[in-house]
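What you see is the complex with one protein chain gone and the rest in place.
This part shows chain A:
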Amino acid sequence: MVSEELDIANKNLPAEQGPVQYVNELTTLNLGPTHPATHGIFQNVLQMDGEKIVSGEQTIGYIHRAFEKIAERRPFYQITTLTDRMNYCSSPINNMGWHMTVEKLLGIDIPKRAQYIRVILMELARLADHLICNGILGVDTGAFTGFLYIYQERENIYEIYEEVCGARLTTNMGRIGGMERDLSPTAIRKIKELLVRFPKVLTEFENLFNRNRIFMDRVIGVGGISAERALSYGFTGPNLRAAGVDYDVRVMNPYSSYQDFEFDIPVGQSGDTYDRFMVRNEEMWQSLRIIQQAMDNLPEGPYYADAPQYYLPPKQEVYKNMEALIYHFKIVMGEIDAPVGEVYHAVEGGNGELGFYLISDGGRAPYRLHFRRPCFIYYQAYPEMCKGLTLSDAIVIMSSMNVIAGELDA
């Protein structure tokens, strides 16, 4: 009952009956755990005052697989398969991040060619990640066409993965000490074709959305967060950059030769859904720039480091070389110990700073491994970003934050 109606009702009541009390009953709405718009298995319990969200609380952990615990019994090499099941939209970044962490612990310097190949693959992964995020944001606002346009390119990126490592989603790509194999001529051809084709598709996608009035009405001013709050919440990646903070691990703490490449860090202003969308779009252009530079200047030379005790030898070597066979056996059986040490290594994942905190006690497996998962860090800000908005806003906010359940729970 609105206040004017209350006044009229009170005027008509006998004095002894007292005024009518305005009782505002909130509706509890379960968004998830399984809902097409929750982008994974997690629950949001929203308190709604009519259409407006008053407060919210999240329940996560539905797919918690205890990766950190499992890692304590696995040789370093076998942990790769855990990492690509976190943010499965950009698995190669997770794989390479883990390999670089172990290489830091072991003190292995990998050759330039391997570093450049890693950069190419990581940027392809970023493209795939951002494509899905922005494409699905379109779907969540009711625009399915854009998603269909760009989904083909994600498929093409997966074909490149397949050519490089044989897998598409859970890539298990690379090795500690370099790459499993060099880029094949087919992979190089496919990457070059992608570099020609992708800008056209991305331009078309941008034409569909960037100045689309319906889309803009749905996302501009929705779910904004200030730079100060974003930093306090520990935001990183596109979500932080959309709020105007130009923090990018690739620039601040370059790894894998990122210092060799020229690229810009796109930033937004208001940190709203539109800015997050635009930052991701612009990052795709920057990723293309990086891949182009890496392809143009791909150094000659070996694609793995001269560290036979740690680098899993190529299969053809194992068949004909006794040393390779011995090391292959030792590495696979986890008989190679790592030095005692403590490493924190961060990479710029699809969602932000993906950190690996590794403590080695000198054994064959980590004594302790902790993943600093960007999704886990920023998802707690979700209720604050939704407060006072409507349910349809909550959907696009979640979509633009790119919450991946695999990374959230780990």
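Quick notes on this one:
Simple rule for what comes next: a contact is a pair of C-beta atoms (placed from the backbone, for glycine too) under 8 Å apart; a residue touches a chain by one contact, two chains touch by 3 or more; residues count from 1.
By definition in this document, contacts and distances are computed from a predicted model.
For the chain of the complex excluded from view, the name given in UniProt is "NADH-quinone oxidoreductase subunit C" [choices: "Class III extradiol dioxygenase family protein", "Outer membrane protein TolC", "NADH-quinone oxidoreductase subunit C" or "4Fe-4S dicluster domain-containing protein"]. Within the whole complex, the absent chain has one touching residue among A:L29, A:I359 or A:L391, and that is A:I359. Looking at A:C89, A:A243 or A:I377, the residue that reaches the missing chain in the full complex is A:I377. Residue-wise, the contact with the chain that is not shown comes from A:V245, picked out of A:C165, A:L183 or A:V245. Residues of chain A in contact with the chain left out of this view: 60-61, 64, 66, 68-70, 72-73, 75, 104-105, 229, 231-234, 245, 247, 252-253, 333-335, 341-344, 346, 353, 355, 357, 359, 364, 367-368, 370, 372, 376-377, 379-381, 409.
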